[in-house]
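A quick write-up on the structure given underneath.
A protein chain is absent from this complex, but the other protein chains hold their places.
Order of writing sets the chain letters: A and B. Residues in each chain are counted from 1.
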C-alpha cells in the first residue's frame, strides 16, 4: 500500500510540474494579449512609431457632405491615445472633411488638438501634395495644426471651421501624421530577415554540403563542428559586443542595418548548418549512387539529386532562422540601433520589433505598448512554428518511403 | 581531354568554395574571441586599470573610475543557481510527462506549447516579468522596489524550461524499450520504472539539457535587464536584493561608454565568454561520453 501511495504521489508531482509549465505559457501569452490587445488595430500596424510633421498643399474645393449628421457624429476618432473627444465633429465643406477637437495624451502631458475624424472620398485632401509636388496622403486621425500660417492652438472648433471655410485657393496645411505604430519596425524586421538570410543561407548550406558530402571524418570536421556548437552556445550579448567592435567600429559600417544583419548572420550560421546537415543526412545513399552511376559528376549529383531532396529540411532551417532574427535583441542593440525608422539604405539604422518592445518597456516604461508589439511577435512565432511543423512532416514522409 | 580537365577543375574549385563556407563558422568564432579578448584585455595590459580591482571590486562607478565586477559575478551565479533549482525539476518532470505518461495526442500538444515557449523572445519574458513578477515581488519584499534577485530567478527559471524540457524529452524517448520491459517484468510499477530505470538511463542527455539551461541563464540579457534592478554596487545579501548580472552590465552602458570604460565592458564580456566556453566544453565532453558508452 505504501508503494501505491508513493506512486500516486510521484504521479501527481509530475502532473503538477506539467501543469506549471503549461500555466506559465498560458499566463505569459495571456498577459501579453490582455495587456496589449486594446492597442492592436490596423492603424497600429500601418503607422510609424514617431510622429511626422509635414506641410500639405491642397486645392480648395467645395465638397458637400454625403452622409447624414447622425452618422457623422458616430465618426469620432477612435484611437486609444485620445483621452476624450472634446468637441465636434464639424464638417468643413471646402476641404471635404470633418474635424474634431480631442484631448491628446502623450505620456504624461495632455494637449488639446484638432484631428480629422472623417474625410469624404472626393475630398481635395486626398490629392494633397508636398512643396515639391509629391503626392501625400492625409487620413483620419491626422492632426491639424495650422492653415496658411494661422496656428490653431487655443481656438475653439467652431473658430477653426470658420477659419478654414474662409480660406480659398491653394491651402497650405500643417499636418501631423500620428505615431505610435510599428510599421517601421515591421519593415526593419523584414529587411533584417532578408539581409541576414541572404548572407547566412548560402554560407550555411554550402558549409553543410561540405561537411556531409565532401569532408572525411577527421580533425578539420571536428573543429568545424565544435566551432558551430560553440557559436550556438555563445550568448547574444557577446555577438553584440563583437558586432560593435568589428562591423560597426573596425569596418566602419556604423550602427546600421548591415552591421545588425551581419551580426545576426553569424548567430544563424550554426542553426542553418545543423538543420541542413541533418536534412542532407536523411537523403539515402542509394540516390547518390544512382546518380553517380549514370555518369553525373559529384557536383551535379549534389545539386540535382541531393539538395532537392533536402528542401524541406532547408525550409525548416529558414523558418528557424526567421524565428531567431525576429526574437533577437541583445545582439542588435548596438549594431542596428534603437531608432524606430525604416532604414533607407544598408548603412542606416533601424530597430526591429523585438528591440522596439525592449525600448518602450525599458526607456518609456510603457508595458501596454510593449505587449502590443509582443502580440505581433507572438503571432509571427506561432505562424513560424506551424509552418516548420508542416515542413518537417514533409521531411518525415520522405524518410518513410 | 581539355573539357574533362576543365570540368574537374570546376569541381575542385567549387569544393573549395564549400570548404571556405564551412570554415566561416571557425573564422567567426576566432574573430569573436579575438575582438572580445583584444578589447577586453587592453586596460590590464596597458595598466590603465588593475585586473585585481576589476575582479574583486564590488562597485561599478564609471564616474569615479571604479570598475569592480565581483558583485555582478556573484549576482550572475546566484541568479543562475536559483533558476536551476526551481526550473530544472519542473522541466525534467514535464519531460517525463511528455515522454512517458502522455498519450501521443496530448504529448504533441504539450510539445507544441513548449516549442512556443522556446520561440517567445527573451524581451517578452522581461516585459512579463516587469508587468507581473516585479509588482508581485514588491508586495512581499521588505525593499522599496520589486526588481530583485528573486524576480530575476523566477524569470530565468521560466526561460530555461523549454531548453531543459526538449533535450530531456528527447533523451528519455531514446531509452530502449527493453529497459522498460525488463523493469516491468520484475514487478516494478510504471512510476518505479521511470524513476529507477528510465531517468538514470537518460541521465547524460538530461545533464546536457541542464548545462545548456545554465548557459542560457548565464547569458540571458534583455529579460534580466528589465527585472534585476541593476544597482551600481553591493553583493546581494538576500533574495530581495537588486542584482546586476555581467550581461546587463554590458548591455546597459555599451551604448554610451568610451575609452577605458568601454574596454572594461569588453572585459566583462571576456569573463562571461570564459564562463560560457567552460560550459560548452562540458557539454561537448558529456555528449562524447554518451557516444562512447
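In the analysis below, a contact is a pair of C-beta atoms (placed from the backbone, for glycine too) under 8 Å apart; a residue touches a chain by one contact, two chains touch by 3 or more.
In this text, contacts and distances are computed from a predicted model.
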| The complex's invisible chain, by UniProt name, from "Succinate dehydrogenase subunit B", "Fe-S cluster assembly protein SufD", "Phosphate ABC transporter ATP-binding protein" or "Cytochrome c oxidase subunit 3" | "Phosphate ABC transporter ATP-binding protein"
| remark: Cross-chain touch to the chain not pictured, restricted to B:33, B:145 or B:189, is B:189
| remark: Contacting the left-out chain: of B:69, B:96 or B:197, that is B:197
| said: Need a quick check: the contact residues on chain B for the chain that isn't drawn. | reply: 176, 178-189, 192, 196-197, 200-201, 293
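Simple rule for what comes next: only the chains that are shown with their structure count from here on.
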| request: Using the touch rule from the top, collect the residues of chain A that touch chain B in their complex. | output: 3, 6-7, 10-11, 13-18, 20-22, 24-25, 27-29, 31-32, 35, 202-211, 213-215, 223-224, 226-231, 233-242, 244-246, 250, 266, 269-270, 273, 297-299, 323, 326-330, 333-334, 354-355, 357-358, 361-362, 367, 370-371, 374, 377-378, 381-382, 384-385, 389
| field | Interface residues, chain B side, partner chain A - complex | value | 7, 10-11, 14-15, 17-19, 21-26, 28-29, 31-32, 35-36, 38-39, 89-94, 96-98, 101, 110, 112-117, 119-128, 130-132, 158, 161, 165, 189-192, 195, 212, 215-216, 218-222, 225-226, 247, 250-251, 254-255, 265-266, 269, 272-273, 276-277, 279-280, 283-284
